[in-house]
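The complex is shown incomplete by one protein chain, all other protein chains being positioned as in the whole.
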Amino acid sequence: MNLSAPDFGHEVRFGMDTIANMGVFRVRKMDRVNVSTRREDGQEPRFESHERTYEPRVSPSSANSNKAIAAVPRWVDDRLTLAKGGKTFLNKIFPDHWSFMLGEISLYSFIILLATGVYLTFFFVPSGHMVLYHGPYKPLWGQHVSEAYMSTVNLSLDTRFGLLMRQMHHWAADIFIAAAVVHMCRVFFTGAFRRPREINWMIGLTLMLLAIVNGFLGYSIPDDLVSGTGLRIAFSIFESIPIVGNWLGYAVFGGPYPGNGDVIFRFYIAHVLILPLLILGLIGAHMGMMVYQKHTQFPGPGRTNKNVVGAPMFPTFMAKTTGYFFVIVGVIALMGALFQINPIWLYGQYIPYKVSYAVQPDWYMGWLDGALRIMPSWELHLPGHMIPNVFFPAVLFPGLTFNILYAWPFIERKFSKAPDIEHHLLDRPRDNPKRTGLGVGVLTFYFMLFGASSTDVLANMFHVSLNTVLWFFRFAVFIVPVIVGFAAFQLAHEMKEGPQDLGKRKRHNIVVRSAQGGYSTIPVEGRPGDGHGEPEPEVLNPEVLHPEVLHPEVLGEPLHADLPL
Amino acid sequence: MSDPRYADRTSRPKTVERTIAVCFTVSLLSTVGFAATYWQTGPDMLLGVFFAMIFLGMGVGVIAWGKYLMPQGPFVEERHPLTTTEEDKQEFAEAFGRGADSIKRRKLLGKLFVAVNGVFAIALIIPLRSLLGAKTPGSELYHTNFGKGTRLVTVNGEPVTLAALDVGGAQTVFPEGYVGSATGQTILIRPQTTPLVTKPGRETWSPAGYLAFSKVCTHAGCPVGLYLQEFKELLCPCHQSVFDVSTGATQVFGPAPRPLPQLPLAVNSQGYLVSQHDYDEPIGPGFWSRGALWNGHNS
Partner (left out) sequence: MKKAIIPILIVVGVVLFGSAGAFAFNVTQLPPSQSTPGESFTYPSLSLSSSSITQGKVLFDENCASCHGVEANGATGLAPPLLGVGPATIDFWVSTGRMPLEQSAIQPNVHPDRFTRSQTLDIVKYVSSLDARAGPPIPVVNTKRGNLAQGANIFALNCAGCHVITGVGDALADSTFAPSLALANPTLIGEAVRTGPGNMPIFDTTQITPAQLNSLARYVTYLTKRPQDAGGAGLGHVGPVAEGFVALFFGVGILMLVAYWIGDRTPDPRIEEHNE
């Protein structure tokens, strides 16, 4: 691609490579070179301002087709009087920032989970009843296995599409929770949990909790050797709860471990009915509240605490989100097709006295398993009673974790000096170095615990002593987060204090050589999204504005009050 | 100039359009490939890849459409404040007070009503009691099926003799009649040929060097199936607790808080290995009342 310089009498051509190789200017490939506004008298280039007038959008030629299209909503409205709500809905604004798409990964993974899960229920037999295996996998021939296990093996190896569905289901579960964590990080680091969204933060946490529990239930019901060992640990964790522990364990398992075999069916019905219903309901509440309270947004030109700037629901966002749904299905299907997950036929049936090494739970339980592993060998003895070792890392610790997370919006409120107003403009992570540093530290802590859940695998992989690895994690779990958290704090702090355009997307420049041989650069005209010369936003849904009930004490003065556009 | 808020967000709409068309075509072709693979009973993995490509082609195309060929705005929507007028608040409070008053005035009824609700909750819990099955937590938490003279049997139900293991061997055994028992599972090892006194008071527990320990980890209950014969250590596969066999399976590493209980062994008149009595203490991980009901040996 060649750039042609404005008319200076000569034409000077540069190959794109030549310019890039000059290394001095950051030049990006340009889509259009518009230097026509450059004045002939050679003064500074002049760019068009926003106060330009635009041609009408609907050209006469397309008026007829528009009329036909408009008949559809009209017909609907004549019957259901949906015009008002429909208009608001189609005009709903979604901020453009990419980080707002992260929650959608979770949402769409959940839809995949429902779809693939329903498929699996057609083949899975939720029964702990022991039968003689018959099926395609030779090493199991004649072994005593539970119907749950046998049906899972057979739906994997003997049912077309069955294994793909099962693997998609499992990958989707892993991704569902992973994306929820990433989404939660976005909400945390940008302060989106602040008033008025505290309730939605708590709903989100509940969703996370239910998803983790439901993931564990689903992991357990195939009754294979690896998950069965997890069930054994789960029973011990129930048992460790003071006073009611044994009763709880017996109630879940139907008697002393391993119970009367009912646990498979109980977990199954909770996994496919009870928890999905709760999750579905809470997702509805989560999203309903988001629609009602509207999105948060990052500060920027024209973005205030009193508005939302972005693209409308229809058609732009609808297209993007639908496409994203398809891509998520595609990626998960690709993973289901190419990467084997949980090959239970290799693991065999769970028998209480059989065990495999390298047994781990799925990744979202890893932090608990890591906590169990690095816990020192203590337990608390009271007169006639005791609190077992596992109570501390597996009951107390997650309990504290979730309670602190639930209370976080209120904790931060208590220590924050910011006014108690509605916050619709987000902090960038650098804007609040303390929160950022703390959050990164805590996240590192849990990530280190996740690492500690695979001490044996790591020791084997790097060929170091298992004991060394465990001792490393016993200290690193506490030391590394402090270092990383402090580094994050420092980084955020310095970015906040540093040059204003730190981390800013660069503006494209054109390098021009004049006829005399000198070089100069010209910034190109801005495009929507890169923050330069953004057009003035068009107001949609204007009637929701009720000036008579505007409470400035609640909405406050915007942090970045209407900047000049 | 046309309104840039509705303009394509690209200077090459034709190229983008063509690319999207390619994506959709990939999707369509994948559908054909998918059907063909299914029809020809091709491998499931290929089915999955075509399945994925149907969605990926469609998804990428639709996203590109939305991103480059649809109005990007910016558009703005005003936010309605999440508060109500003082009047509304007043009326809401009044409506609530109306009911609260009439409840407050009948103190006795109010208290009874609360009591009834409490009892009702208990009534809801009682049916859940059936979940426990036939057993309530009891003696099985404290005892196994090993008793005086119970023979040790292998997983096949064969009783174990003194010839069962070479030095350095290990085997899972059960109390006779309870093969596969989750609580009775025991690991039988033989570190040497002469009696090995692991702790004072256990002088007679290891005939011919045979030692038996509960296979249920005292940490989280996993089967301690890993015997390191050179180190004479048992290792738990779940959380890597290490138990030193020669000192009575005391925990030397990892989170396990207590030694594995040792089963006192003897040889009966037929030459079979038997237990002298049950384990000295409840096996497995701890629980709230572990120390409460336990009183000495089980015969």
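First chain written, first letter: the chains are A and B, and each begins at residue 1.
The criterion applied here is as follows: a residue touches a chain if its C-beta (ideal position, glycine included) is under 8 Å from a C-beta of that chain, and two chains touch if they have at least 3 such contacts.
Not measured: the values here are computed from a predicted model.
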- Query: Which is it among A:204, A:249 or A:366 that touches the chain not included here?
  - Reply: A:366
- Note on the structure: Out of A:123, A:357 or A:402, only one touches the absent chain, namely A:357
- Looking at B:132, B:242 or B:273, which residue reaches the missing chain? B:242
- Note on the structure: Residue list for subunit A contacting the dropped chain reads 29, 31, 46-47, 49-50, 95-102, 104-105, 136-143, 156-157, 163, 167, 170-171, 174-175, 178-179, 182, 225-226, 297-301, 303, 320, 323-324, 327-328, 330-332, 334-343, 345-348, 351, 353-364, 366, 450, 453-457, 459-460, 463-467, 469, 500-501, 504-505, 507, 523, 526, 529-534, 560, 563-564
- Note on the structure: subunit B residues touching the chain left out here are 10-12, 15-16, 19, 22-23, 26, 43-46, 48-50, 52-53, 56-57, 60, 63-64, 66-68, 154-155, 163-172, 189, 223, 225-231, 233, 235, 237, 240, 242, 253
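The definition used in the following text is that only the chains that are shown with their structure count from here on.
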- Message: For subunit A versus subunit B, what separation do you get between their C-alpha means, in angstrom?
- Response: 25
- Query: Which subunit A residues qualify as touching subunit B in the complex?
  - Reply: 31-32, 52, 54-55, 57, 91-93, 96, 160-161, 163-164, 167, 196, 229, 232-233, 235-237, 239-243, 245-247, 250-252, 254-260, 262, 266, 293-294, 302, 305-312, 315-320, 322-331, 333-334, 336-338, 351-359, 369, 372-379, 381, 384-390, 393, 422, 424, 455-456, 466-467, 470, 527-529, 534-535, 537-542, 544-546, 549-551, 554-555
- Which part of subunit B faces subunit A closely enough to touch in the complex? 1-6, 9-12, 38, 41, 44-49, 51-67, 70-85, 128-129, 131-137, 140-141, 155, 172, 174, 180, 182-183, 185, 215, 219-223, 225-226, 237-241, 251, 253-258, 284-292
